[in-house]
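Note that one protein chain is taken out, while the other chains of the complex remain in position.
Moving on to subunit A:
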Amino acid sequence: MKAAVIVFPGSNGDMDMYHALTDFTDAGTVDFVPHTSETVEAYDAIFLPGGFSYGDYLRSGAIARFAPVMKSVIAEANKGKPVLGVCNGFQILLEANLLPGAMKRNKHLKYMCRTVDVNVENADTCFTRAYEHGERLRIPIAHGEGNYECDETTYETLKADNRIVFTYGSDVNGSVGNIAGITNEAGNVLGMMPHPERAMEAILGSEDGRRLFTNIYRHWRDRHVVTT
């Protein structure tokens, strides 16, 4: 599997994402792909890391959405390739309209950086098949603008189509329905605020994020590698 970790000016979760992919999956190639790159067509899976792309000036993710590389990311996402956006990556996916809704400042206006309970609401996506439905994970969050907002129709659609993949165990930031992660209609684009790439090793607090990355790889392998 060839994986692309997109690097925007201000990305800071890129190294963790790279670490998660190289040290915990058998993905053959993991490349950092700069925001100026014209194409990500050669890659099998695309990862948008957390951070503060373009300093979050104007709005989180608003400027990154127009980075040259995003045109190709959107095209590959629409072809069905797995695209994972974490934290600022999620915000960029919202701004790019690959996922519905928008992010507001956290309910209490505080930047929050701690490990929280995250429920697996849908264990039937290419990202979450290694989890069990209803499983409770411990995953760190680190965000000031993670208050997910969408209109009622969108929320009902997300619920009805099983596109809410993760919810918080409690109301951490004011998000509609405690939403922590959603997918697009096809299920190949996942945006989530918690950082699974920072939950890879027990020594650092949790290894609950590990199965997400191993499963993306497994999903690709099951489709592309012929076993005899």
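The working rule: a residue touches a chain if its C-beta (ideal position, glycine included) is under 8 Å from a C-beta of that chain, and two chains touch if they have at least 3 such contacts; residues count from 1.
Rule of thumb we're sticking to: contacts and distances are computed from a predicted model.
Trainee: I want to check something: the complex is missing a chain, and I'd like its UniProt protein name from "NADH-quinone oxidoreductase subunit F", "Phosphoribosylformylglycinamidine synthase subunit PurS", "YjjW family glycine radical enzyme activase" or "Membrane protein".
Mentor: Matching "NADH-quinone oxidoreductase subunit F", "Phosphoribosylformylglycinamidine synthase subunit PurS", "YjjW family glycine radical enzyme activase" or "Membrane protein" to the record, the invisible chain is "Phosphoribosylformylglycinamidine synthase subunit PurS".
Trainee: Would you indicate which residue among A:101, A:181 or A:209 is in contact with the undisplayed chain?
Mentor: A:101
Trainee: If the missing chain were put back, which residues of subunit A would it touch?
Mentor: 58-59, 62-63, 66, 94-95, 100-102, 104-109, 147, 149-151, 174
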